[in-house]
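A single protein chain has been omitted from the complex, and every remaining protein chain is retained in its original position.
By written order: A and B. Residues from 1 in each chain.
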Amino acid sequence: MALTAGLILLVSFFILLLIGVPIAVSIAVSSIITMLALFPFDVAVFTAAQKLVTGIDSFTLLAVPFFVLSGIIMNNGGIAIRLINFAKMLTGRVPGSLDSTNVVGNMLFGSISGSSVASAAAIGGIMHPLQKKEGYDPRYSAAVNIASAPTGLLIPPSGLLIIYSLASGGTSIAALFIAGYLPGLLWGLAVIAVASFLAVKKGYPVSDRVTAKQALQVTLEAIPSLLLIFIVIGGIVAGIFTATEGAAIAVAYSALLALLYRKLPLSSVPKILMETIEITAIIMFLVGASAILSTVMAFTGIPEAITNGMVNLSDNPIIILLLMNVIILIIGTFMDITPAVLIFTPIFLPIAVSFGMDPVHFGIMLVFNLCIGNITPPVGSSLFVGCSIAKLEVEKVIKPLLPFYGAIFIVLLLITYIPQLSLWLPGLFGL
Amino acid sequence: ANSGQTLLRLAHNQNSEHPIHKSLTEFSTLVEEKTGGNVKVVIYPNGQLGTEREIIELTQTGAVDIAKVSAGALENFEGTYSLFNLPYLFDDKEHYYQSMESSVAEEIYGLTDEIGFIGLTYYDSGVRNVYTRQTPVMTPEDMRGLKIRVQPSGTAIRMIELMGGAPTPMDYGEVYTSLQQGVIDGTENNETALTSGKHGEVAKEYSYTEHSIVPDILIISSTKWGRLAPEEQDAVKEAAEESTQLHKKLWAQETESAIEEAKKMGVNFSYPEKEPFKEAVMPLHKQFENNPETGEFYRKIREEADGS
């Protein structure tokens, strides 16, 4: 049964996807078609309707609209330039320092905004003119900006890790958040390493030394923005509020900050709210549709069949993990991260756990892997936005991106095979 | 498979190591034996088909045929089931078993026939007690100001209020981290939550308030039930009741080993006097006695206790 059902599901899903049917609807419709092999029409349709709603019925998921909203408020709040100045101070003496500033800027901004796309646009938009003035090759600058844009999806707070927590059946969000720090940092460092190696070859300049007074001023200006991370993550770890509630605190704090900076006119509020609702609804429709999918898979025994198939292929965890990574990488090149997390978690997590892998470690590996797809052709939102902000065609940045893909892939392997990179820090906090 | 075979899909939300899964597996085996293979039960564990509320709805519509759910989850479908959330409804285990195996339970099982399912049997799901991070709860005064997580149920919220604590409705998935980080001070559940939910790692004081005994109920879709031949119905009913007896033993063993393991985790067990807690929740008893949905059954169950 599993094989036939799996085939019906897979074939109908890909046909719908290729025709251009929205991913959420493709998931829902192919699931219903598969269900018709088991149940009368009425039962199948009721089950789908029920799962679409109950899939969203989760307190954990509330963090998504809240983090999205606080991110959008922060984007409007003029904090990008303050964070860039701070990043510049940290990276000034690295060869090709403006590239490194771009990377650190993406890490800081992405951490707060939780959006790789917003980060690529905001940080790249400010950095590219500066880089050009200093004689940097625009194609390389764009590649650096694109390559480092997804770091904020790993560095907490991260809506993706919340989605994973849900899909994995309740892995601790606090643990996932803390676990995301090192991998996100390593990703950023890998990009800096490649960029500065190339900068030496290209003879890019190093920035002027900053005086202590400048450093102090720059730091003071960045502190209110950076405080958001401290308050949210600190509050979660200290037990003042749950991760979900922390997201609402982030909204309140970012609104307060925007008011102080006078960057939040009342007239902009409806637009900000509407943008939040749109992004939330897109994600939630995917979550609901995936709930239909996982129910159908349970009814037909597809996950067990895949597990058995993979275990029969090899019983060596190293090979299985590599195989998983390759499959996820391929799918990730053309599929967005959220639906991919929702689809892959229930299929691959049980296999990973059967090899003794920690669900926190698996989640970080999965999200890290899918973030790579975010910057690769044919479909990658950060790639597209990074190119459009640099006013370059996608084809122009692919070659400059290649060394970065290589470095990030090596980090992916490290994260896959060294659990401590994900688990050491949460362990330190007793999570 | 022969063409006359009936397939029954059974859903529950515990993992396959849990004693209830073993008891349900036994139920499945017994059904097959007793019907000479004509009726086959396939089990979907782990909540893979949804939460208890969802699988009850799926049983009503026919995607699921049999479901094992907590009586607490049935409360929102049939008000009478809220009776089982009433603290100190049962005096002790004997009273509990006696009531659940009497005609009162059978009457309740039939109430939901109109909305698409009936009860088959019950399973022991332990006695619920209060446990906290640091302070043992010996008297209602000890509960004062403590934030106690409760299941999102009106009765449970009112109960903790009456017992003196601050009820905090929260998703089960958030309980471990919330105990660990001190978002809440405690929660209430049976002993196995200390080990299977790892709560013993973060909550060190388990106090036997023994405030409620909430059975699990095995329900079957009315439509499916009606399609079974009378002798198949008998076989299913017998198999269900036999698995209930087996489950009593399995559950007792599970509780025992959970206590042993929790002690190794450093959990301290204390035994408060129950009378003050009983007195505290008496307003709830009044309420259930006066409620037309529960009054009759409340009196029948209480009479058995007072008569014995």
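Please note the rule applied: contacts are C-beta pairs under 8 Å (C-beta built on N, C-alpha and C of every residue); 3 or more make two chains touch, one makes a residue touch a chain.
Just so we're on the same page, contacts and distances are computed from a predicted model.
As stated in its UniProt record, the chain not included in the shown complex is "TRAP transporter small permease subunit", which appears among "Cytochrome bc1 complex cytochrome c subunit", "Alpha-D-ribose 1-methylphosphonate 5-phosphate C-P lyase", "NADH-quinone oxidoreductase subunit J" or "TRAP transporter small permease subunit". Remark: the absent chain touches shown chains A, B in the intact complex. Here the missing chain is touched by one residue of B:Phe77, B:Tyr109 or B:Tyr206, and it is B:Phe77. Checked against the hidden chain, the listed residues A:Leu83, A:Val191, A:Ile249 or A:Cys387 yield one contact partner: A:Ile249.
When the whole complex is considered, the residue among A:Val200, A:Leu260 or A:Met274 that touches the unshown chain is A:Met274. Across A:Ala118, A:Ile173 or A:Met284, the single residue that touches the chain missing here is A:Met284. Only one residue in the set B:Thr61, B:Thr80, B:Thr192 or B:Thr244 touches the chain that does not appear here, and it is B:Thr61.
Residues of chain A in contact with the chain left out of this view: 16-25, 28-29, 32, 42, 45-46, 48-50, 52-53, 56-59, 61-62, 65-66, 69, 240-241, 244-245, 247-249, 251-252, 270, 273-274, 276-278, 280-282, 284-286, 288, 334-336, 338-339, 378-379. Mapped onto chain B, the footprint of the missing chain covers residues 57, 60-61, 75-77, 115, 145, 147, 151-154, 157, 166-171, 183.
In the analysis below, only the chains that are shown with their structure count from here on.
Remark: chain A and chain B have CA centroids separated by 40 Å (rounded to whole angstrom). Chain contact summary for the complex, chain A toward chain B: residues 39-40, 42-44, 46-47, 50-51, 54, 58-60, 169-170, 172-175, 236-244, 294-295, 298-299, 430-431.
Within the complex formed with chain A, the chain B residues making contact are 9, 44, 48-51, 53-54, 57-58, 61-63, 170-171, 173-174, 176-178, 180-183.
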